[in-house]
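Just one protein chain is left out here, and the rest sit where they should.
Presenting chain A:
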Amino acid sequence: MTSAHAEHVNGELPHEPEKATLEGRNKTLGFWLFLGGEAVLFGTLFATFLALRNSNNDGPTAAELFSLPITAIATAILLVSSLTSVFAIQAMHRHNLQSLKTWLIVTVVLGLGFLGLEIYEFYEYVVHESFGLTTSAFSSAFYTLVGFHGAHVAFGVVWISLLIAQLYRKGLTVVTAPKVYVSAMYWHFIDVVWVFIFSVVYLLGKVG
């Protein structure tokens, strides 16, 4: 770390600017603690869903509702957006601000695409399938779990958009770099949670 410090004193950005300051490193460590808590939050929502997923109260069942193509498209969008945020961090390590901003914008656009698809899906369920929040224990558990994930995507979209604005104003420094790094970790975590959602909620729902 002394070498990174020396670089910074010379007015040059270190190779991994998110790790150059103690504050940046602590931010990453603290964020991991938060992600551990998020794992517990989603774990309890998954527990509720798994316990109640067959309690459909004469309403629609999972096998009747879910569509594999829509789930596949949503999965592809989120997976690609996770890759684009990897590219953003690699651009940050090359100190290529323009490329960093471009990849973050692509990530945000893909996040919006995912949200649009989810809103369309929920709209179809509520309006055409009479599958509302209070239809059954299954519907409540489904909307709470998948909706919480969608809310996380929405929060990530707003957060990364604000970071892009800050990058335009302040550029890449040892202060802005940890923020970008941590937001990319958050975005990967959202993708990891979605892996469990498409497996346990949608695909398992189709199996029965």
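By definition in this document, contacts are C-beta pairs under 8 Å (C-beta built on N, C-alpha and C of every residue); 3 or more make two chains touch, one makes a residue touch a chain; residues count from 1.
Basically, contacts and distances are computed from a predicted model.
With the options "AMP-binding protein", "Ferrous iron transport protein A", "Branched-chain amino acid ABC transporter permease" or "Cytochrome C oxidase subunit IV" in hand, the undepicted chain maps to the protein name "Cytochrome C oxidase subunit IV" (source: UniProt). The chain not shown here is touched by just one of A:21, A:56 or A:82, and that residue is A:82. Panel shows chain A; residues 3-4, 6-7, 9-10, 12, 14-16, 29, 32-33, 35-40, 42-44, 46-48, 50-52, 68, 71-72, 75-76, 79-80, 82-83, 86-87, 90, 93-94, 185, 188-189, 191-192, 195-196, 198-200, 203-204, 206-208 of it touch the chain omitted from the view.
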